[in-house]
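A single protein chain has been removed from this complex, and every other one stays in its place.
The first chain written gets the first letter, and so on, giving A, B and C; residue counts start at 1 in each chain.
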């Protein structure tokens, strides 16, 4: 298998999607409104991980193009849980790719404690041999979900997927702590939005008459 | 006029098109064939240059979106003149934008000595408020054309567009020298391609039997 | 004040330090050992924030070069608390800058709940007018500390530094949750390191004879 030729359009797709998703963030910033996007990363799955996953899921190599959805992977990290759904609905409104599947591991978290929102898209990439449609996975998470998942991933890597039960239970407690963090933040978010509405009304009043020192 | 909001989708288009055109170059490289693309640059036209051009061309500001074609500008620099047309025809085959105009200042060079191939495209950019179609100019040139044009541009800037006649005539002589360079290189290009064909045939022969030391 | 000229060497310092600190991360990766560095970001303090801080701290403008330590700011984010001190001691061993101050807000956290390790360095930047020594702040934090601090920063910005008491107390509870997360992870880290030592010993044994299925 010529991996370099096989992976090149995936790399191209990741490069293009990083620019596109980061562009959304810049647009929010220059319109000086709250950006639901904190940062964006992307990567092409390493060959060793593709092989390992194909073996584990018993996928013949000639089907991975159709069946392995995360060879091109993007990650959008948000501040608040609600931002995740805002990003998700924006992605579904775009014309430059098609959403083919959604996996909500937030309302339905994984056994391990993993929480994240996954969107699978079909993305048209122009190559020097013509257009090619390929699958890409966009993971949308809060900072806390990402923090936890990063640590779980490194433990999984170190234990080759067989994390000892004792550490698994610690990881679950950590996942609950991360979940509580997100909940605290979500409650504060409402306070922020209420406060902002009060401020805005105050400012409008001022324009029509009283100067109350604001 | 809110310039930041007006120019943001142009910046986004330039960022996306740089990644797309540079991607073509990488694809040629990993397929280890000659890339017609040497390098790609891009820029959004500075506000002062937009204002100056609108004034000079007597364009009302509410028409620049439709009439000023180079607010988003990309430049593709090639080694050989023939590569320019190869790049041009690839761009016309892509599905992610539409070519709306072509200007061949190579077969029909400008009075100043300027040579370049310009393609005007209509590019769909996704913004947080929906899709926006905008114009972008892709300039395709050889290294020699680019070398000359860079120097002419800096002289034009320094003389505010009024280059003294004496220097104008020197620039024209330089343009002719650059043109001769491109011609010399084009002739050598044919030699290279012939040589490569001979080599390839030799290699194929070797596979079927004789080892003639190659 | 010519802000562009004043800030240019700081931008240069931030650009150089980002490359230098990210380089440390790559080095760990190709030596395939655990990198204490998760990611590195950097920024020059916006002019409005410089003015606001100078006013708040009653710094005359001609002293900010000597007294405002965070005009050039770098952030190194780590997975584990212990990694912070490892990064800190590496920074102190480098010859390309001098550490002039350390602030340990981890063993001595701020009233607000803020935890982070700050190192102030004196960095020599080469300009076209000669070498210039300037101050830069490097903040070293875990992912959890960074998560919390990012949220506190955005709340501070929204409330102009006057976060309501009720939200302040929620933030403190969030800070405690983040702290517990780091503690859980630190304990697991020890497990990982012990496990890795056991694995390594096993592997060495195998080389000398028995195949125990590992």
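Everything that follows uses one rule, which is that a residue touches a chain if its C-beta (ideal position, glycine included) is under 8 Å from a C-beta of that chain, and two chains touch if they have at least 3 such contacts.
Every value quoted in this text rests on a predicted model; they were computed, and no experiment measured them.
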Chains in view that touch the one left out, judged over the entire complex: B, C
Per the touch definition above, residue among C:94, C:110 or C:173 touching the missing chain: C:94
Per the touch definition above, residue among B:64, B:106 or B:178 touching the missing chain: B:178
Residues from subunit B at the interface with the omitted partner, ascending: 38, 79, 143-144, 146-148, 150-151, 154-155, 158-159, 164, 166-167, 170-171, 173-174, 177-178, 180-181, 184-185, 187-188, 191-192, 195-196
Positions on subunit C contacted by the hidden chain, ascending: 4-5, 8, 11-12, 15-16, 19-20, 23-24, 26-28, 30-31, 90, 93-96, 124, 126-128, 130-131
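Note that only the chains that are shown with their structure count from here on.
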Contact graph of the chains (line, ring, star, complete, other): line
Pair of chains with maximal C-beta contact number: A-C
Whole-Å gap separating subunit A and subunit C, where each centre is the average of the chain's CA atoms: 24
Set of subunit A residues in contact with two or more other chains: none
